[in-house]
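Removed: one protein chain of the complex. Kept in place: all other protein chains.
Chain naming follows the written order as A and B, and within any one chain the residues start at number 1.
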Amino acid sequence: MLELRLVQGSLLKKVLESIKDLVNDANFDCSATGFSLQAMDSSHVALVALLLRSEGFEHYRCDRNMSMGMNLNNMAKMLKCAGNDDIITPSRPMMAVTPSPSCSKVQVRFTCCFAQDKIADFEMKLMDIDSEHLGIPEAEYHAIVRMPSSEFSRICKDLSSIGDTVVISVTKEGVRFSTRGDIGTANVVCRQNTTVDKPEEATIIEMNEPVSLTFALRYMNSFTKATPLSNTVTISLSSELPVVVEYKIAEMGYVRFYLAPKIEDDDEETKP
Amino acid sequence: MLELRLVQGSLLKKVLESIKDLVNDANFDCSATGFSLQAMDSSHVALVALLLRSEGFEHYRCDRNMSMGMNLNNMAKMLKCAGNDDIITPSRPMMAVTPSPSCSKVQVRFTCCFAQDKIADFEMKLMDIDSEHLGIPEAEYHAIVRMPSSEFSRICKDLSSIGDTVVISVTKEGVRFSTRGDIGTANVVCRQNTTVDKPEEATIIEMNEPVSLTFALRYMNSFTKATPLSNTVTISLSSELPVVVEYKIAEMGYVRFYLAPKIEDDDEETKP
Partner (left out) sequence: MLELRLVQGSLLKKVLESIKDLVNDANFDCSATGFSLQAMDSSHVALVALLLRSEGFEHYRCDRNMSMGMNLNNMAKMLKCAGNDDIITPSRPMMAVTPSPSCSKVQVRFTCCFAQDKIADFEMKLMDIDSEHLGIPEAEYHAIVRMPSSEFSRICKDLSSIGDTVVISVTKEGVRFSTRGDIGTANVVCRQNTTVDKPEEATIIEMNEPVSLTFALRYMNSFTKATPLSNTVTISLSSELPVVVEYKIAEMGYVRFYLAPKIEDDDEETKP
């Protein structure tokens, strides 16, 4: 049996919004320590890893490890109803997985109490999804950039109106985002900046050695759907590893996106 | 001759917005006591009844009873121009029906004075529309639910992301809205609640006997277009009668929607 209750009704909704464009169906793995998910996107290019630790929930109980296969779009529809903050009474949706008495299939149930007088509950069947869990080893990165998540989002959006790929280069000068398309080129340089009013506005660059890698902007723009989850984003780069774009979820865990760099090929960017 | 002037320029616009998706063409019936409309939706499933009593108008004069056939979309276009509140000077549109001297057809004329210096007028030809006026007898209902209109709107919208029909059940427990679809089931229960800060936030349930009826959510969602007209909605249910969804228009009248329940059929909801 699994039971969990969130303080913020909208958090689980934001988590789903951040990943449901990349992943259609996925297994949520639940254990006594928390709630996690690992899934490849449908074209098997990007990997999403989510962790929500049990101590971040208002209530969390998981009697035995279980893996719950869900269609993320359907789950998002359910949560849109259950976990809404903008309703007069804020909701604290409760999620419970129990073998349903009426049906042989295991079901997940979201219950949502809006004050005393209104209760909503939603039941969704679970799916069997084949998936293999990849071990992601801790790694050393050539460079780690921490910057405001809204700024990273804006840069990715701006560059994608000009080109299809972004070259992210970290040097002593700072971090440079470049693109090239039919209409021209664009470069945005962000320098280290720690003298800011609020710590979340800082741009902090830790560099062991310079690195320059090319990525598909389409994926980067998908990752920035997680911007509402965190004020800052951390981008870890290494020439031999996929980039990690991480959004921390305060006191609970993270959403991490992994994406392999494109092999740089001069012909590729100069379109015919 | 008919002449009427509204204090709130946007009221007639909101009334039209609330019904023009259901009804394309309709006769407005005018008499000394007021302005009314009764029309079936184009698939002859739902009925709309509108009443605007003469005393609610800033100015109202109707010399003889008349029936004016109008295309509601065209009328909405005209009113969008004439009766706008968000313009600097609020308008009080005047509507007049007079035989036009230039043309044998009867025309309706909307005139709108924005302060001293700007006058807009719009003329629209009237149509001949065949319609029979149904007598709707006063009836006893098994249950009458009054609740905030925004909450009813939200519930209908939420449920329609999961299923196509809603079962509305009134018991001693409260009123329950349920749906079932391919992705799962949803139930929202609202209990009687009169201990609220503002009377319009109350949920009041008058029940003579329990009732449970099934309706198409598509129609319910159309009815909730009238939400801007009133803070509360009244839903009158009886197993032998169409449901009445009523939005009162302060000091003037109402918009009422009538919809026959679906015959409950267990096969129908379990889609193949």
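Here is the rule we go by: contacts are C-beta pairs under 8 Å (C-beta built on N, C-alpha and C of every residue); 3 or more make two chains touch, one makes a residue touch a chain.
All figures in this text were calculated on a predicted structure; none of them were measured in a lab.
Trainee: Among B:Met78, B:Val170, B:Met207 or B:Met220, choose the residue that contacts the chain missing from this document, as touch is defined above.
Mentor: Residue touching the absent chain, from the options given: B:Met78.
Trainee: Which residue, A:Cys62, A:Ala186, A:Met220 or A:Met252, contacts the hidden chain when the whole complex is considered?
Mentor: Hidden-chain contact among the options goes to A:Ala186.
Trainee: Quick one: which of B:Met40, B:Met66 or B:Ala120 touches the chain that's been left out?
Mentor: Once the missing chain is taken into account, the touching residue is B:Ala120.
Trainee: List the residues of chain B that touch the chain left out of this view.
Mentor: 71, 74, 77-78, 80-81, 87-88, 107, 116-125
Trainee: Taking the full complex into account, what residues of chain A touch the chain not shown?
Mentor: Interface residues of chain A facing the absent chain: 151, 154, 158-159, 161-162, 174, 183-193, 201, 203.
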